[in-house]
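Read the structure below first, then the notes.
Presenting chain A:
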Amino acid sequence: MPKKYLKIVVFLIIAGGFLSAGIIHARTNEVVVYVSEDQVFSEPILKDFEKETGIKVKALYDTEEAKSTGVMNRLLAEKNNPQADVYWANEPIRAEYLKQEGISQAYISASAKAIPDGLKDPDNYWTGFSARARVFIVNQRAPEKPHSVADYTDPRFKGKAMIANPLFGTTTTQMAALFTLWGDEKGKTFMENMKKNGVKLSTSNGESADFVASGNFDFSLVDSDDVFNRIKQGKDVEIIYPDQGENEPGCFMVPNAVLFIKGSPNSENGKKLIDYLLSRETERKLAFADCAQIPLNPGVETPPEIKAIRTLKVMKVDYAEVAKKMREIQSFLKEWAR
Partner candidate 1 sequence: MAKRLTLLFFVVLFLIIGLVPIAAMFLKTIYVDGHFTLRLYRALFDSSREWGLVGNSVMLAFFVTAAALSAGIPLGVVLSKTDLPFKSIFTFLFTIPLLLPPYITAIAWSYWVKKEIWFFGLPGCVLILSISFLPIVMFLTMAYLKSVNPGIEEAGKLLSGWFGVLKNITIPAIMPGILLSAVLVFLLTLGEFSVPNFLRYKVFSNESFTQFSAFYDFNAATVSTMPLLLIAFVILLFEAIFLHRKTQESYGMTPDSDRFLVIELKSSKKWIVILLSLASFILIVLPFAALVREALNLGILREALEKAGDSLLRSISYAGIGASILTVIGFFLGYLIYKKALPGWRGVDMLTLFFLALPSAVTGIGLIGFWNRPATNFIYGTPAIIILGYVACYTVLTSRMTISGLSQISSSIEEAAEISGIKWWRRVFGVLVPLMKRGLLASWLIAYIFCLRDVGVTMAVYPPAHDTLPIRIFTLMANASGSLIAGLCLIMILSTLLPFSLFMLSVPKKGMA
Partner candidate 2 sequence: MNAAEFKSVGKSYHGKEVLIDFSLAVEKGERIVLLGPSGCGKTTVLRLLAGFIAPTSGVISITGEIVAKDGRNFKEPEDRGLGMVFQDLALWPHMTAKENIEFGLKAKKIPDKERQERIRNIFGLLQIEDKINTKPSLLSGGQKQRVALARSLVLLPKILLMDEPLSSLDFELSFKLRAEILNLQKNFGFALLYVTHDLEEAFSIATKIVLMKNGRIDQIGSCGKMKQYFENIKTR
């Protein structure tokens, strides 16, 4: 074949390859899920789904660096041409945000029936499952131990406490929840006093947990799975559920939340995945995994160290209100974090 024609043929083959990749991408039996829950915990669940249903799962995970918001940005940027079918959020506030931005659509899963009303969207745009509690990780050698979030402003703990950057992740959510509970003035005062009491900022819950475990700080607010993880690694730390006393608000719960994406390219498979994630079996697996998450379905088997949700004093909040509050206090948090 003359050389010039050979070049054209090679070019067409390569171009054809790209085109087919795009077409094949649309046609195979698959579901695309964006995941903010740590890959270490979420991937086994998704692989089990794949095995049990034969539906290929294509997952996109968040990274520590993106602080659980990288995937959010992708969903927002892809709004006009969604690539994902399902979003597995690691907390409900961003699920609320996506609902408000028109990214998600309503879906009532049969698996969601038994999940408490306060932990799912009344309009069925998201459903909570397998929760973490916002708890203290405390170094066992700390001379004094905190019991309330308000201890961040206690002079006893001056310079000994750490908190993850409140601009990101579950820390933002918790701050927004406190503002919802206390009102803006008390919330701002609390944060200013926290700063005056020498609180140090880390870049993530994981980093906070590591700094406490290594003895640099006495305690930090983190997610319960961060503590269980360090305990399993043999670190010298313990877990304290804050604000469990009378007249105290209880600890803030952060359930995972699953959403059905509007314009989902594989909607039937997306619904199947949502049903699977909300199932009792998934909650059981997540309870027994290192993340040690608290099931929301009643009667799900859990390991002994996990407190059943009914035994905990849980902060009563409206997540939609918390989501709204989060947007309102963003500028304040940004200033505070500088």
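The candidates came about this way: all candidates are chains of the complex that A comes from, given by their letters.
One rule holds for everything that comes next: contacts are C-beta pairs under 8 Å (C-beta built on N, C-alpha and C of every residue); 3 or more make two chains touch, one makes a residue touch a chain; residues count from 1.
Keep in mind that this is a model prediction, so the values were computed, not measured.
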From 1 or 2, the one in contact with chain A within this complex: 1
Residues of chain A that touch candidate 1 when the two form their complex: 18-19, 21-23, 25-26, 32-34, 38-41, 57-67, 69-70, 72-74, 76-78, 80-81, 83-84, 97, 167-168, 172, 201, 203-204, 206, 214, 216, 225, 229, 233, 290-291, 330, 333-334, 338
